[in-house]
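Written below as structure tokens is the structure these notes are about.
Only a single protein chain was left out; the remaining protein chains are all shown in position.
We call the chains A, B and C, going by the order they appear; numbering starts again at 1 in every chain.
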Amino acid sequence: MINKKVDNVKEALLGVTNNMTFMLGGFGLCGIPENAISELVRLRIENLTCISNNAGIDNFGLGLLLQNKQINKMISSYVGENDEFERQMLSGELEVELTPQGTLAEKCRAAQAGFPAFYTPAGYGTEVAKGKETREFDGKMYVLEPAFKADFAFVKAWKGDAAGNLIFKGTARNFNPLMCGAATITVAEVEELVPLGVLDPNQIHTPGIFVQRIFQGEKFGKRIEQRTVRKRS
Amino acid sequence: MINKKVDNVKEALLGVTNNMTFMLGGFGLCGIPENAISELVRLRIENLTCISNNAGIDNFGLGLLLQNKQINKMISSYVGENDEFERQMLSGELEVELTPQGTLAEKCRAAQAGFPAFYTPAGYGTEVAKGKETREFDGKMYVLEPAFKADFAFVKAWKGDAAGNLIFKGTARNFNPLMCGAATITVAEVEELVPLGVLDPNQIHTPGIFVQRIFQGEKFGKRIEQRTVRKRS
Amino acid sequence: MLDKIGIAKRIAKEVKNGYYVNLGIGIPTLVANFVRDDIEVEFQSENGVLGMGPFPFEGEEDADIINAGKQTITTMPGASFFDSATSFSMIRGKHVHLTILGAMEVSENGDIANWKIPGKMVKGMGGAMDLVASADNIIVAMMHTNKRGESKLLRRCSLPLTGVGCVTKVVTNLAVLEIKNNEFYLLERAPGVSVEVIQNATEGTLIIEGEIPEMDI
Partner (left out) sequence: MLDKIGIAKRIAKEVKNGYYVNLGIGIPTLVANFVRDDIEVEFQSENGVLGMGPFPFEGEEDADIINAGKQTITTMPGASFFDSATSFSMIRGKHVHLTILGAMEVSENGDIANWKIPGKMVKGMGGAMDLVASADNIIVAMMHTNKRGESKLLRRCSLPLTGVGCVTKVVTNLAVLEIKNNEFYLLERAPGVSVEVIQNATEGTLIIEGEIPEMDI
């Protein structure tokens, strides 16, 4: 077993600097690397490019880095519900590259899997395809999209072990497994770091080879963005 | 829940005919759809194109279809250890398209995921790339490989439910999950068909949407090709 | 004239036995409530769940189990969770049979615009561009006109497109329309709404063939 365990978030983020490109897992506030984000806020590094499906809300998730103006460019599919984001974007302070969600997912997967680029139908005929190569296969049009390149990927899992194996819970899985191994260094924070051998080898979502550092996260807030319930009848 | 359960292999294979293209899961004899193969032998349909990493052995797996001369063309990555196969291939009775294993896997995944083709470095500069488009990305050369097209995919899983959800065991997973949803109709045979709700939604390897028919398999032989053991010291 | 609930009810009739369905945010989400319970249907949400159920009972919300609208949900027996790449494999690979989503504009050739108002609103396309680029069966749920009373069924969309030539049907507060041959075909009128009202509210080419029945919802 190759040991990936580090003691805390500080050690896990060694080497992050200004001007880097980061991938951050999560959909909305679900499955986001809360500990890594807090540490990035504390470190005050800036001029960052962040690849993440969403941009958090004003006072949680990536919203915290936005408030601090640490982010220079966001690559996301959906950025609603964030006033500070909208302000920075419309004022031109923040560069935003909107990418169809399936394309965003596959650009991560391509980076993980060593594919340089791929053809997808998403965005053909729209401004997303502007300046990009398009091509017909079997009578349908596709857009060529390159794989992402990033320095660090920050992901959040439910359970993990020292070998770097990860298991996610529910829809908190989302982009997290795709970002593992898609950046030079992948840092995983887990709710529960279990002893080696506890996880069933047949039920690993992300094999440890895709993870360089893993640590036990602290105080996960796990906020709910839209609390919807029904009454008991 | 959309019910995919059928009563037996006969019902599961309704619609298979001569001249079709099939995908068959498995690596060597590990995780092969034994029940489907037996039924194809019984049905005596012929002039088949089979996509499968290997071609079985003389008296098991796809070797049974070869003995019957039901297969016209094989698309595989490795076909050693099969005398009848070698004879048919060298005599020209059998057409063989050898494909790098990772390319074979991805051609299945591309079909499943709606990608028309992909660029892979495998086979560049070899006869595998002959006649294919090649292209440079970041100083490295890649070959464009199209997605597979197939009429039926036959896969074998460990456990499954009526919704078509599948769980595989150990290395019997291999190509099986990638072929699900990669053909017009996917037929899954399982060692154990469990009641709906028994499988943990978090631990499904193949969501039921990729499977059209599922049935409880019978009498799995699960032969071992190379029995290697060590002595107890 | 229909309200949002009415639109959802009418669209629910388009959901057939054996369908996997992706519901967009807003009116489409309501459709799930009105699907006949004697047919087999599964709802997919692109953030990574198949087999969505109703909202959880109070106190049973789980922050790790949400839909694409970020609402807390439950799952049905036979459900599964998966990553975003697998989710879009389902969509891009045409395994999802029906996509229902909202729009700001639809044109007579089936273009749709629903993600951006230049200089004003840029929330992003989320999964909509993947959905409309891949699905064979796309129903748009929307009001027939915008807040200024202008038609949203146009000859050409004025807003940045989400997808081209992809919408197959539109269900509005006034009518059900099919898009074919680069024209809107009027199929049904909302209760109490005349053909003339629909004609006046439709900027794109409207084809009216024979007697147009009132919706049965």
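Everything that follows uses one rule, which is that a contact is a pair of C-beta atoms (placed from the backbone, for glycine too) under 8 Å apart; a residue touches a chain by one contact, two chains touch by 3 or more.
Note that the structure is a prediction, hence the values are computed from the model and not measured.
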### Task
Report, in label order, the displayed chains that the undisplayed chain touches.
A, B
#### Entry: Of A:41, A:90 or A:162, the residue in touch with the unshown chain
A:162
## Note on the structure
Touch assignment to the omitted chain, from A:52, A:99 or A:112, lands on A:112
### Interface with the undisplayed chain - residues on subunit B
27-31, 53, 76-80, 86, 89-90, 96, 98, 100-106, 108-109, 120-128, 158, 168-178, 205, 222-232
### Message
Considering the whole complex, not just the chains shown, which residues of subunit A touch the missing one?
### Response
1-3, 109, 111-115, 161-163, 165, 181, 196-197, 201-202, 204, 207-210
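We take it that only the chains that are shown with their structure count from here on.
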### Query
So which one's got more C-beta contacts, A-C or B-C?
A-C
### Query
Which chain lies the greatest distance away from subunit B when centres are computed from Cα atoms alone?
C
### Summary
CA centroids of subunit A and subunit B: separation to the nearest Å works out as 33
### Task
Please compute the C-alpha centroid of subunit A, do the same for subunit C, then give the distance between them in whole Å.
28
### Query
Where the CA atoms of subunit B average out and where those of subunit C average out, how many Å apart are those spots?
36
### Query
By residue number and range, which residues of subunit B touch two or more other chains?
114-115, 201-202
### Query
Mind pulling the subunit C residues that touch 2 or more other chains?
49, 81-82, 85, 88, 91-92, 134
